[in-house]
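Structure first, commentary second.
A single protein chain has been omitted; all remaining protein chains appear in their positions.
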Amino acid sequence: MARYAMVIDLERCTGCRACVEACKVENNTPTANLWMYVFRFEEGEYPNTHVWFMPRPCMHCDNAPCVKVCPVGARYKRLDGLTATDWERCIGCRYCEVACPYGVNYFNWKDPAENYYLDWNDEDLAAVTGGTTPPYRNPDLDQPYGSEQRRVAGGGRAKGVIEKCTFCVHRVEQGLLPACVANCPLFALHFGDLDDPNSTVSRLLRRKPSFRLLEEQGTQPRVYYIGGKPPTTETRQIEEVKARV
Amino acid sequence: MRTTLTLLLIVVGFGLQVVSYFFLAAPWGIPSSPAYSNPRVPFAPTIFILGVVLVFLAAVVYELLPERGQ
Amino acid sequence: MNITRRTFLKGSAAAGGTLIAGRLLSGELETLVAAPPGASPALAEEWVPTTCWIGKQDCGILARRINGRVISLEGHPDHPRNRGTLCPKGIAQIMALYDPNRVKAPMIRTNEKGVPGKWRQVTWDEALNLVAEKIKAVRQKDPRLFVWQKGRSKAKAFYDKAFVKAAGATKLGHGTYCSDAGYRAAEYTIGLHGVLHPDFRYTRYLLCWGWNVTNAGGNKFCWLTWPQQLIQARERGMKMVVIDPRLRSAGHFADEWLPIRPGTDLALALALCSTLVEQGTIDRAYLQNHTNAPFLVKEDGFFLRAAPEGEEEEGKPLVWDEASGQAVPFDTEGVQPALEGEFTVQNSKVKPAFQVFKEHLASYTPEWAAEVCDIPADIIRRIARELGENARIGSTIVVDGITLPYRPVAIMAYHMTQQELGFQAARAMIMLMMLLGAIEAVGGQRIDLTWKIHKNWEKLDRVEIKDPPYNIYLKDSKFFPINSGSPSVMAKVMLEPEKYGVDYTPEVLMLHMVNPMPSFTDEPLHMEAYKQFKFVVAIDPWLSKTADLFADVVLPAATIEKYEGPIKASDQYTDAVAFRIPPMNPLFQSRGEIEIYMDIAERAGFLYGEKGYLAHLNKELKLKDEFALPLDRKPSVREIFDRWARAQGIEEGVAFFEKNGVKVKGPVPAKKYYGYAQEPPFNGIRHRLYGESLLRYRQIMQEKGADEIYWRDYTPLPTWRPLTMDQSPPEYDLYLISFKKIEFKQSRASQIPLLAELAPQQYLEINPKTARERGIADGDEVWVESHNALTGETRRVKVVARYRESIRPDTVGMPHHYGEVARHPWAKGQGPTANVLFFGTEGYLTNTADATFHVKVRVYKA
Partner (left out) sequence: MTVRTERLPYGVGRLTGGWYVLIGVLLAFVVLGLYAYSRQLAVGEAVTGMRDIGTMGGATWGLYVAFVVYFVGVSFAGITVAALIRLMNLEFLKPIARMAEVLTVIALILGAFSILADVGRPLRAILNLFRYARPQSPFFGTFTLVISGYLFASLVYLYLDGRRDAALLARIPGKLQGFYRAWAAGYRDTPAERERHERASFWLAIAILPLLVTAHSTLGFVFGIQVGRPGWFSALQAPGFVLLAGVSGVGLLIVIAAILRKVLNVPDQLSPQVFRWLANFLMVLTVAYLYFVIVELLTTTYAAHYHEVEVSRALLVGEYAWLYWASLAFLVVPFLVLFAQFITQRYNIPLIVLSGMLVNLAAIGKRYLIVVPSQTHGTLLPYGTGAYAPTWVEYSIVLGLFALGALLFVLFVKLFPIMEVPETLVSEGAAQQVIEGG
């Protein structure tokens, strides 16, 4: 079985948030749900300031606090190491969300169909799209995945359940890269199998020093950062997105 | 008889709790596969609760069950 | 292009049974969205190649289409400009495609103008007839009264140019709010159409001069391509020095940040030139052989010339030949032209232009510039030294088998010309690179994507300044002899035609994807002027603020779902051409612009015939012989492109692009790429270090009685003067600059919900120190009040203040988006555009009529 991991090259990231958008369209996530988020940071005082950027997907931790606290096993580890959310089992207690130190969980506070940015209830549009909401609804997300055949793909699935970055399980199972990685204009995001010594991620991790976020929490994240340092308490977020439903 | 039944209930109750908690419910350890998300026996949590209920039911049984021979 | 055609028939019967049973317990109790697995019908998946419709560089896209519905737009892997990726706007435009808030059908206004419109939906016939009738009438009266204005061409600008020509309209673009001053400076100085960008393959030392690396594009490309090339260059070890009042733009890519005072770039460039000359790191061979630096300048500032040969011809400028010790025509065989010294020829004292330049630079010391730019003198000296060292003057390199000069230093600057001295600042920056011999050298300064001398090289040198009457944007006038066609100038002229010697007021305006009100500087000025148009038609997918206030008719244009092209797809190293292919039929009742223009032209009576629109289409697309469009039949848009493609030797015609999207022609050879690789180098032109004609214009302008404000910056060598904005009273103690955010692209994006969500509101970037002095906390609402130093006019807007350590304490910044689309749920509450605060009148225009996005403001708590 593969051991999937993501490697993020901070030296390349321009903080453009194209990954955020690629994720949103691919996974049909509702308003304000940013499974992939990119921090824009500022440090220091004028004129000795430093500006940098840090993408934040789900860390898909190997010792995932969210998996441990899930009362019903809706949040679970797949054999390939992806931390998945079975939205058919989730009871919406949001314990995973409070347990997660990374803030990657998003709850469906509303009926997703009514939470896709615009009122898509439009006759002229329905004539073309057949009335799907959103009009760019991705049918791949409707399939069960993994040997366990559980419903883990995509966002905006049901009111009152938790969702988060899936590492694009529906793409990964087809041998494609997660949408954010596939689209990154600066090739700052990498994805692959750590068990394969020739994969990009293995090679990058061999070549460059890396860190993982909040490693001291013992969560053993599967997202590695190279080419930079973790944020410190002196790191201020700028241009933060505070989208609410 | 009544005492026996009561004790039996307590023992069975605790037994169910222990068995369910450690052996029937989802496996222990750091979750690394879907197996950790499912109870090994369906409705294991219900069995645990049943155990809790049985233990306390013992008191009811103890009090309510008529004395032998009465 | 069907990359794959998959069906999603999964789910074996065995698995299905138990799953459904299980679902009854958990899932079905509460309503779920999805159907059970295996129940979904077969899905027909197609990938339609097309081209982005948001940004300027037109990235290649593969649209994933399932059962006829586009579900995502992904980067086209073969497209050199984006290599399989897209920027956030490119991805998010899928929402614009389906947005039910688009203009769905043609609309005719039912209320008075100047206030938000009330609209009646009409048929295309009714709308087109009305528009055609008005255009017909105005053309009969005087074609000059018809003004056509466009935001940006989203492909080769052939169909719109053809329309303007066929209609005889006056065309206005957006360039004066963009980088036209830079284009003019480069065309005039080097002869290339562009501004300034590096040769990233080889550049090792880059002055990132106001380049907003992480948010905006640069010369020629919008955003994606440049950063891609930048990271590769940096991974090869390129150093980047950022010259910008804000660090946010360059982010962590800055090796060093010089927080320059806004509007003083010319001073810094001059000081760097001065230091280069002082330290002697100059490429004499280049200056001697490929520039007019050795040309002898008389005391009156004009070149010393040989006696005229023909009647029309001017005599050739002379240089001082050090070998023979006399003045000879510059192109004399074997000449060794002097760059320095003072000579007496024909009884007049003459100096080589370089000597004049050197003397000109003498007072522009780093110490002087330190005062003006607020950058320490020792840093300026060090940068000059590093430039000199990195330029490796005299070194060569072999590229494509050709030995070429190797000067791996360059400047990336594009919109930094949006300042009062923008034209001359751009010229000074080019001259800085000329001194280093980096122009068109390997790793050096680039301007266009290939070596191609632009027609303006000659034209800008031979402007004939006329007497009034002038046209509405004062072409060839004593006001702006080098003229970039500014809509602000037109607005000003419309309000005071006599002052500018204009004897007519335009009546009919066609707005093509342009929204002058919020997007251009000086919104109030434009508001006043646009009221005067008798008939306004807007072609736009969105109801722009301008259209909402002034349009009589709005025609719904399609977004990405139309044929458009051909689109240049070169990334400067690999050449390619692409097309925009409709991934779906146009949504709602919208139509592609070419169709709309053909219909208007047909109904207004200028589609057919030798002078008709079709004939102009043939000319613009260079369609000849069997490929030419018949002049008596309205073709389909696809047919036009099919003919073009076949004319290019693509046998499949446009079907090639429908299948592949992009035609990659291969690497651009050094021969085509470097000016130095030409024979003779630069095709023999002499780059204009010394702007003799600028001096001529100055004199003619003076003679014709133009005010000093118009002619003062027409100097043969870039000359610093105090800025107009600095004459504002001292309480206006902050500089306001505006900047672009990666999330938006003018009026094509700020209403797209996915993007608006990321940057929902206008704000003011302010240094915490500055803010605290004024009692402003992070997140407070503040007034930003600008002041026009010449008229005393003040304007103010209310925005939220945001603390930023990475901006100069004497400078505040606002993003330049927002307020662009009327009545869109996501455009509501975004706050004011920064452009209200800028002025579009004299003092705030360059000498080439380009806009200044700088103004002095005061900021106080609301």
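Every chain is named by a letter (A, B and C) in the order it is written, and numbering of its residues begins at 1.
Assume a contact is a pair of C-beta atoms (placed from the backbone, for glycine too) under 8 Å apart; a residue touches a chain by one contact, two chains touch by 3 or more.
These numbers come from a predicted model, not from an experiment.
J.: Of the residues A:Met1, A:Ala127 or A:Ala243, which one touches the chain left out of the display?
T.: Within the whole complex, the residue contacting the unshown chain is A:Ala243.
J.: Any idea which of A:His60, A:Arg89 or A:His170 touches the chain not displayed?
T.: Within the whole complex, the residue contacting the unshown chain is A:Arg89.
J.: State which residues belonging to chain B touch the missing partner chain.
T.: 21, 25-26, 28, 31, 37-39, 42-43, 45-46, 48-49, 52-53, 55-57, 59-60, 62-64, 66-67
J.: In the complete complex, which positions of chain A touch the hidden chain?
T.: Interface residues of chain A facing the absent chain: 32-34, 37, 39, 41, 56, 65, 68-74, 89-95, 97-111, 115, 158-162, 213-214, 217-218, 231, 233, 235-237, 240-245.
The definition used in the following text is that only the chains that are shown with their structure count from here on.
J.: If you average the CA atoms of chain A and of chain B, how many Å lie between those two points?
T.: Inter-chain centre distance comes to 41 Å.
J.: Calculate how many whole Å lie between the centre of chain A and the centre of chain C, each centre taken as the average of the chain's C-alpha atoms.
T.: 35
J.: So what's the Cα centroid distance for chain B and chain C, whole Å?
T.: Computed value for the inter-centroid distance: 76 Å.
J.: Quick one: in the complex, what on chain A touches chain C?
T.: Those in contact with chain C are residues 10-12, 14-18, 20-22, 24-26, 31-32, 42, 44-47, 49-53, 88-89, 112-113, 117-120, 122, 124-125, 128-130, 132, 134-144, 149, 151, 156-158, 160, 182-187, 236, 238-239, 241, 243.
J.: Enumerate the contact residues on chain B facing chain A in the complex.
T.: The touching residues are 26, 30-34, 36-39.
J.: Which of the residues in chain C come into contact with chain A in the complex?
T.: 8, 10-11, 15, 19, 23, 26-27, 30-35, 37, 40, 43, 66-75, 82, 84-88, 90-92, 94-95, 98-101, 104, 213-215, 223-224, 227-228, 231, 234, 247-248, 250-253, 257, 259, 584-585, 587-588, 742-743, 753-755, 757-760, 767, 769, 802, 804-809, 825-826
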